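Quick one: structure below, then a few questions.
With one protein chain held back, the other chains of the complex are shown just where they sit.
Lettered A and B in written order, each chain numbered from 1.
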Amino acid sequence: MNPEVEFVLNTFAFLLWGALVMWMAAGFTMLESGSVRTKNASVICLKNIGLYSIAGIAFYTIGYNLMYTDVQGLIGKLSLFYSPSAEEVALVEGADNAAAVVAQHDYATMSDWFFQMVFVATAASIVSGALAERVNLWAFFIFTVWLTAIVYPIVGAWTWGGGWLAELGFMDFAGSSIVHGTGGWAALAGVMVVGARMGKFRADGTVKETPPSSVPVVTLGVFILWFGWFGFNVGSQLALGSAGDAIGMAHAAVNTNLAGAAGVLAAIAVARPILRRFDLFAALNGAIAGLVAITAGPDMVNHYWAIIIGAVGGVVCVAAIRLLDMIRVDDVVGAVPAHLFAGIWGTLAVAITNPEADVWIQLLGVVSIGAFVFSVSFLAWKLLETTIGARVSDRVERLGQDVAELGIEAYPEFVLMPEMDDEEA
Amino acid sequence: MNPEVEFVLNTFAFLLWGALVMWMAAGFTMLESGSVRTKNASVICLKNIGLYSIAGIAFYTIGYNLMYTDVQGLIGKLSLFYSPSAEEVALVEGADNAAAVVAQHDYATMSDWFFQMVFVATAASIVSGALAERVNLWAFFIFTVWLTAIVYPIVGAWTWGGGWLAELGFMDFAGSSIVHGTGGWAALAGVMVVGARMGKFRADGTVKETPPSSVPVVTLGVFILWFGWFGFNVGSQLALGSAGDAIGMAHAAVNTNLAGAAGVLAAIAVARPILRRFDLFAALNGAIAGLVAITAGPDMVNHYWAIIIGAVGGVVCVAAIRLLDMIRVDDVVGAVPAHLFAGIWGTLAVAITNPEADVWIQLLGVVSIGAFVFSVSFLAWKLLETTIGARVSDRVERLGQDVAELGIEAYPEFVLMPEMDDEEA
Partner (left out) sequence: MNPEVEFVLNTFAFLLWGALVMWMAAGFTMLESGSVRTKNASVICLKNIGLYSIAGIAFYTIGYNLMYTDVQGLIGKLSLFYSPSAEEVALVEGADNAAAVVAQHDYATMSDWFFQMVFVATAASIVSGALAERVNLWAFFIFTVWLTAIVYPIVGAWTWGGGWLAELGFMDFAGSSIVHGTGGWAALAGVMVVGARMGKFRADGTVKETPPSSVPVVTLGVFILWFGWFGFNVGSQLALGSAGDAIGMAHAAVNTNLAGAAGVLAAIAVARPILRRFDLFAALNGAIAGLVAITAGPDMVNHYWAIIIGAVGGVVCVAAIRLLDMIRVDDVVGAVPAHLFAGIWGTLAVAITNPEADVWIQLLGVVSIGAFVFSVSFLAWKLLETTIGARVSDRVERLGQDVAELGIEAYPEFVLMPEMDDEEA
C-alpha cells in the first residue's frame, strides 16, 4: 500500500475512534447522574465535565510525555506539552515534504495523542462514579490531576509505553487493566478513605438502597458507553493501513459486541434467582462488565470465546456487587465490580484466548498495577482527607450537594418525595 | 485502486456505519421509554437492552448463516457460528498473505457480519415499541429469539442473501421492507394477539390518550435514530472501494436527510388542520416515517424525489395512526404506521425512482414478506399466549411493570399524579 494512504488511514482511524471514546464521557455522566439521588444529580454533571476537562489538559501538559516519550522501564520523560514534528509543521504550512513526513511516522503525531488522551479521561470517570454523593469536589478535582497527570501515565509507561511490563510480555489490548483497572483501583482507594454515604450501611448489617434519580438516564448512559466502546476497542488496533489491521478492527468490533451482549444476559440470568425478578441494574452493569472483560483481548479469532468472557464478566460483576455490600464498601454505581473485577478477569482471560500470553505475566500485571495504583491513590486520598477534607460535611450530604455546593437543583420544578432517613423512619 | 486499499476502505465503512446503526438501539429505547407511562419506563429499558443482546447472539449463533451462507432460493445453511476465513486468521496471526486474503474477498469477513447484525436488532426494536406496557417479558424475549434467529434471516435470505426475491429483481437498498417491514409485521401480529392496553379503547369508541413519561426523552430517541440512519442507509452501499461507491454513499446521505426532513414537515402540515394545533408526535413519527420510506431506495440521483417520498411517508404515517385507532389496534409508539406502512410506500416507490425496479415485483416482495412474517409471528404469539402467556396480569398492568416485575420505579423520588382510570373518573 502507498505509504501516504497508510498514513492517512491510520490517522483518520485514531481521530474517528477517538471521538467515539470522548463520547463515553457523556455516558459516564448520564450513568452516574441518573444513578444518584436527585439531590446530587447536578453536581455529578459538573464533576464529570470538570474531570474530562482536567484530564485533557493534564495529559497534554505532562501526562503523555511521562507515558510515551523515551520510556526507560518505569517512566517516560518529564517535559511540558506535546507537539507535531517539525516536518509535519512544515507540511501543513505548505512545504512539499509529504514523503519525508510519511517516512518518519505511520500517522500524524497528534492523532495518536488525541486517541490516548480520551483514554485517560475514562479512568478518571470510573473514580467519579464510585465516589458520588459525598466526595468533596475540590478533593476530587485535585485527585483527578494526580491520576491523569501522573498515576495513569506511569501505568501506561509500564505497558503501552514499552516499559517493564511490556518487555515481559504483558498483554492488554485496549486496557482492561491499564484503563479500567487503574480507574477501579483508584476508585476503591477513594471509597475506602472517603467512606460510605450516611446511612448506607445500617447497624443491623442490612444495606439501604438509595433511589436512582432517573432510570432511563442510567440506561442511556450504558448505551452511550457501549457505542463508545467500539471506539475504545476497535481503535486500539492503532492502525488501519493494511488488510491485517482492518481485519483486526473487524474482530474487535464483533467480539466487543458479543461480550457486551453476553454480559447482559448472564447478569440477568444470575441475578434472577437471587432477587426472584428481572434486575435492570444487573443487566446494565453486566453490559459494562462484559465490555470491560473483553477489552484486554478483543482481537481473538474464535468469537464464541467473546461470549464466554463477557458472560463470566457479567457474573463476576453481580457477585462483586454483593461482595462489596457485605464488606460495607459503598460504590454508588458499581464501578469497582464492573471495571476492576471484570477487568481482572478479562486480563487473565487473555491467557486463554491468546497463545502468546502467559497467565503469570498477566497476573503480575494485574497485581503490580493494582499495588501501585491502589497505594498511591490511597495515599493521595489520605492526604486530601487530612488537608482540605475528602468528603463533604454531614449537613451538605444530608441537604444534597446540588443545593449546598451549586445552589441549583437538578429538577427544580418537580415535586420530590422527602427522603426518609432511617433515624426518622 | 490498489485492492488492499479497497479491502481496508470497505471494511472500515462496514464497521463505522455499523457502529452508528448499533446506536439506533439507544434511540429506540429512549423513544419507547419516553413514550410510555412512567410506571413502565424502566421495564422498557430492560426490554431493549435485552433484545439487543439476544439479537446479537442469536444472529451469531444461527441467524447469519441462515441468511447468507449457501442460500438456495428460500434459505441458507443451518450451521453454528460464523468465523473469519483461515487465510484471515493466518494474516492476523502474522502470516505474510495479505494478497491472498484480499484476492479472496473485498472486505474482512466479520465486518460484514457486524454490519448485518446491527440490522437484525433494529427489526426486534420495532416489535418492542408496539407492544409496550403489557407484554410479558419472557414472551417478548422468546419471540425475539424466534424473530432474530429464524424469521428475519429467512426474509433476508430471500433478498439480500440472493434468494428467490432477489432473483426476481426485488429491490430494497437498506431494508424498508426487509428490516422495517419485517419488524412492523411482527409487531402487528403481536399487538393483535396480545391485545390493547386496559382502558385504551373505551366502549363508546373513543380512544384514551396515555401520557408519555418524558417528551424530551422521546425527542432524543428520534434524533438518535436520525443520526443512526446515516449508518443504516449510507452503510448499505456495502462498499467504499471506488469513486462510484463513494458517490453512492453521498447520495444516500443526502436523500436520507431530505426524506426525514420532508417527513417532519409533511406530518406537521397534515396533522395541524385535524388537531388545530402543532403536533409534536406527528413531527417525530413523521421523521421516522420519512426515513423509513427512503430506506428502500436512498441511492436515487434526483434528490427532489427524496423530498416527495419522505413527505408521502409522513402523511401515510399520520393517516395510519388514525386508522389503527379506528380499528382498535393499540400500537404504543406508532411503530406499525411509521415502520410498516411507510415502509410499504417506500418499497413501492422504488419503482418510480429506479428504472431497474418493477412495481409488481416490489409489490410481490411486500406481500410475500408480509404474508410470511405476519403468519409465523402470529403463530408464535398465539403459541406464547397459550403456553406461558403473552401479556401480564391485569394487576401487573394496573400497577405498572416497573414495580411489579423489576421492583424499581423509573423516577422513584418524584411525586407522580395518580393515574385516572375511566371507571374511577
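Here, contacts are C-beta pairs under 8 Å (C-beta built on N, C-alpha and C of every residue); 3 or more make two chains touch, one makes a residue touch a chain.
Model, not experiment: these values are computed from the prediction.
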Statement: Given B:Met22, B:Leu147, B:Met171 or B:Val234, the residue that touches the chain left out of view is B:Val234
- request: Tell me which residue among B:Gly18, B:Gly50, B:Gly175 or B:Pro212 touches the hidden chain in the full complex.
  value: B:Pro212
Statement: chain A positions in touch with the non-displayed chain are 2, 4-5, 7-8, 11-12, 14-16, 18-19, 22-23, 25-26, 29-30, 33-34, 41-43, 45-46, 48-50, 52-54, 56-57, 60, 81-84, 88-89, 91-93, 98, 101-102, 107-111, 113-114, 117, 137, 213-214, 217, 220, 402, 405-415
Statement: Residues of chain B touching the missing chain are 1-2, 5, 9, 13, 16, 20, 37-38, 211-216, 218-220, 222-224, 226-227, 230-231, 234, 240-251, 253-254, 257-258, 260-262, 264-265, 268, 275, 277-281, 283-284, 287, 299, 301-304, 307, 411, 414-417, 419
